[in-house]
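With one protein chain withheld, the remaining protein chains of the complex are depicted in position.
Chain IDs A and B follow the sequence of writing; residue 1 opens each chain.
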Amino acid sequence: MTIITPIRTQAEAAYISQFPAFEAGLTTRDPAGLKLRRAAFERFVALGLPHRRIEPYHYTDVRALLREVAGPAVHAKHTVALPEMAVLPSALSALEAFKIVLVNGVLDRARSDLGRLPEGVKVHEEAEPAVDGGLADDPMIALNTAFMTGRVVITIEAGIKLDTPLHLQSMIGGAAVAVYPRVTLEVGKGAAVTLVESHFGPDGVAYQNNSLVEIVAGDDAKIDLVRVNAHGKAAADFSTLAVTLGASNVFNAHSFVTGGALSRHQVFLRLEGEHSVVTLSGAMLLNARQHADTTLVVDHAVPNCQSREHFAHVLDGEATGVFQGKIIVRPLAQKTDGKMMSRAVVLTDGATMNNKPELEIFADDVQCGHGATVGALDEDLLFYLQARGLPKTEAEALMLQAFAGEAVAMIAHDGVREALDGAIDAWLKERA
Amino acid sequence: MLEIKNLHVAIEDGSKKILNGLTLTVHRGEVAAIMGPNGSGKSTLSYVIAGKPGYEILDGEILLEGENILEMEPDQRSAAGVFLAFQYPLEIPGVATMTFLKAAMNAHLRAAGSDEIKTPDFMKRVRKAADDLGISQDMLKRGLNVGFSGGEKKRMEILQMALLEPRICILDETDSGLDIDALKVVSEGVNKLRSADRSFLVITHYQRLLNYIVPDTVHVMSKGRVVKSGGKELALELEANGYADYVSDAA
Partner (left out) sequence: MVAVKETVEQVRALDVDQYKYGFSTELEVDKAPKGLSEDIVRFISAKKGEPEWMLEWRLDAYRRWLTMTEPNWARVSYPKIDFNDSYYYAAPKMNASPKSLDEVDPAILDAYKKLGIPLREQEILAGVQTSKIAVDAVFDSVSVVTTFKEELKKVGVIFCSISDAIKEHPELVRKYLGSVVPVTDNYYATLNCAVFTDGSFVYIPEGVRCPMELSTYFRINEKNTGQFERTLIIAEKGSYVSYLEGCTAPQRDENQLHAAVVELVTMDDAEIKYSTVQNWYPGDSEGKGGIYNFVTKRGDCRGANSKISWTQVETGSAITWKYPSCILRGDGSRGEFYSIAVSNGMQQVDSGTKMIHLGKNTTSRIISKGISAGRSQNTYRGQVSAHKKATNARNFTNCDSLLIGETCGAHTVPYLESKNSSAMFEHEATTSKISEDQLFYCRQRGLSAEEATALIVNGFVKDVLQQLPMEFAVEAQKLISISLEGSVG
């Protein structure tokens, strides 16, 4: 087979040209870390941006969709107060939580609540990436490893159970930048934590966020993770959640998307201990020409675990929603119980929904299934509500609130769930 | 007919012991009732006699006409004359009831070294038995037990019992989920099958069923053993006083 040298897109060329200067400007010179960055960069050079013929990116052709790439945010600017910094979405501002604030991808101690963290909770920074085992073949993750500017490590010690959530606020501002936040959450045996990540930046600025959150859970840990994409309307957001669970974990992760022109949220979750219960959910409310991709790989490597997924897309305008969810059951993972549901409401003929739920099953004693629906709002129900006196837009809003609310309802933490119900409400008000 | 001697049974993964030295004899032609509180091991007993996988026999034996059946496969036990009317009959989608009945009857005939039944004879027998139990032709065409009501499923169990002509019939909570009319139909069906050659083991939580299927003997089970045996009056006594005495006695 002939090796064809790909023509570099403008974005690919930009990434490739930025790296040498970025690498030279790094203030820490840890050889192992530099080696990882260099290897990841070379991996990216070899792979290029993912495109539609790469199966995991079949519906999100980053090569075609990502035109320009801003330069990486550089260290010196991080601590500068940015007057044009975006503000936290109002729905989340009232959430009582311990704040961990990242500004353009770097921990901002002054804005964070690091001084008043509860006992058993520690936050520190590492300059270099840890090994991202098995994820190196994803070009977007390779970019994060190459360009990351500090890794925030959050540690919850064994047995510590937090009622108040931690709130990681990743704010982006100033001129167009590319930021590469990286967070490691280590949850000790029997610990319990709710971590909210909100990602936001100004409208109208074409910035790029590429974040990676890694979670390692000890046995019996309970983790609730909620990611809110409230990026500006011109932003591109590439995010990865990589999770390795131990035994008897309860793990819930929710992805809530209203922001970004182009976004891709991918979850790689591996069950390595028995008797864990996983719930992944998400609500995506998209309009205009937004493109949002959710890609899940839930990998059952051991027996006796349960996974549930429920994702809801509301597509207005010319928006595109993508859902790809794969449940893998490895040969030894008997008694796996896995159910996945993807539902989408397409409100206009300009909008598109692409659904690819997938089952890959190598063990026989399992109960697995998926369902997917795409369609309009139920006309009978719409008529019923109108007949009770509700104007059409209000009736629609009510139904959409219920539709998206079904996914949000899977969030365990009351305060966070209420905040996101508020965010759905705000989105619907803006629509009307 | 059926002799159970010192039977000790646990769930296969070893998590829980359910039968603890159960001993019970049912004579030819006898209708024996087994009563007991929830969790006393009644259903397990019925499954173990029929050979359901998932149980570990720790000790004891089950003799049918003097022959130990514990080493036999479930279908061999069926051919030997063991019939279990399930508490929750299984639904088998896509398999027409008629198809299933014929497969079962022919399996029995083959096991007995006989020729298979001819289709017209089969149809005649099923129709007759179905009419007696008020089972419609439509039900026979549908998938086995699929979409049947609780009462219909129980009648279907009795229909199978009638067709397979077993030696020992085990009725596992056959009255559960039945209204009074359905209970009468099912009981009549059972009573018609009573004969000097056929024994019954009627498992029930309530005395109500025994008003219709009148037992010769009543055995009370608790914690995996028979703790008291007597005549049919024992059932009435239980109805009046509950199981409390037996539960604490056995403890």
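Here is the rule we go by: contacts are C-beta pairs under 8 Å (C-beta built on N, C-alpha and C of every residue); 3 or more make two chains touch, one makes a residue touch a chain.
Note that the structure is predicted; figures quoted are calculated from it, not measured.
Among A:70, A:117, A:153 or A:372, only A:372 touches the chain left out of the display. When the missing chain is restored to the complex, the residue among A:17, A:93 or A:348 that touches it is A:348.
Touching the chain that is not shown, out of B:14, B:53 or B:120: B:53 (per the contact rule at the top). For the chain missing from the display, the contacting residue among B:29, B:60 or B:74 is B:74, taking the whole complex into account. Against the chain not shown here, subunit B presents residues 50-54, 73-75, 77-79, 82-84, 86, 89-90, 92-95, 99-100, 102-104, 106-108, 111, 116, 143, 160, 164.
One chain is missing from the display, and on subunit A it is touched by residues 1, 55, 58, 331, 334, 344, 346-349, 351-376.
Throughout what follows, only the chains that are shown with their structure count from here on.
Centre-to-centre separation between subunit A and subunit B, using Cα means, comes to 56 Å.
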